[in-house]
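Here the complex is missing a single protein chain, while all its other protein chains stay put.
What follows is subunit A.
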Amino acid sequence: MKSLFLSTALLLAAPAAFACGTFTVGDLTIEHAWSKATIGADRPAVFYVEITNGGSTDDALIGITTPAATMPMLHETVVTDGIASMPHAMSIPVPVGETVALSPGAYHGMLMGLATALKEGDRFPVTLTFENAGDVTVDADVLSLRAEGPDCSDAGQ
């Protein structure tokens, strides 16, 4: 499993800009895996990523795990009648031909029970579990608390 993953992770051969790596599992392409620096280890961290389904079967992201946190969870920020809440997202659809983003103010991975504070420049693995494609482990890069996302314009993609 691990070696299969490594052989399909094309980016490992080439240097990539921060949080600009590309990972694949089955027909899914996973890019822009990033997180934000935290203040200490008590506050939860976030995980954002983009998933593109280039196959012919719909898929769904159904869970994440990481050694960085004891209780990682998929959430969706929703604003109903002006009130923001973030219920657990059981399953985030990844339909054929579409790119689904976990991004600020929307779907996000919520990393509770951090092992240690996340500092800008850190990198940690996150395993994504898809309903059909199975598991894939990606590297999440920690950007600043002020970051809105990775800047991959120089990544030569």
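The working rule: contacts are C-beta pairs under 8 Å (C-beta built on N, C-alpha and C of every residue); 3 or more make two chains touch, one makes a residue touch a chain; residues count from 1.
Just so we're on the same page, contacts and distances are computed from a predicted model.
Trainee: Could you check which of "Cytochrome c domain-containing protein", "Amino acid/amide ABC transporter membrane protein 2 (HAAT family)", "Protein SCO1/2" or "Osmoprotectant transport system permease protein" matches the UniProt name for the chain that's left out?
Mentor: Answer from the UniProt record of the missing subunit chain: "Protein SCO1/2".
Trainee: Have a look at A:G26, A:P44 or A:G134 and name the one touching the chain we're not showing.
Mentor: A:P44
Trainee: If the hidden chain were put back, which of A:E98, A:D135 or A:E148 would touch it?
Mentor: Once the missing chain is taken into account, the touching residue is A:E148.
Trainee: Spell out, residue by residue, where the missing chain touches subunit A.
Mentor: Subunit A touches the missing chain through residues 36, 38-40, 42-46, 71, 75, 77, 79-87, 104-105, 108, 110-113, 144-146, 148.
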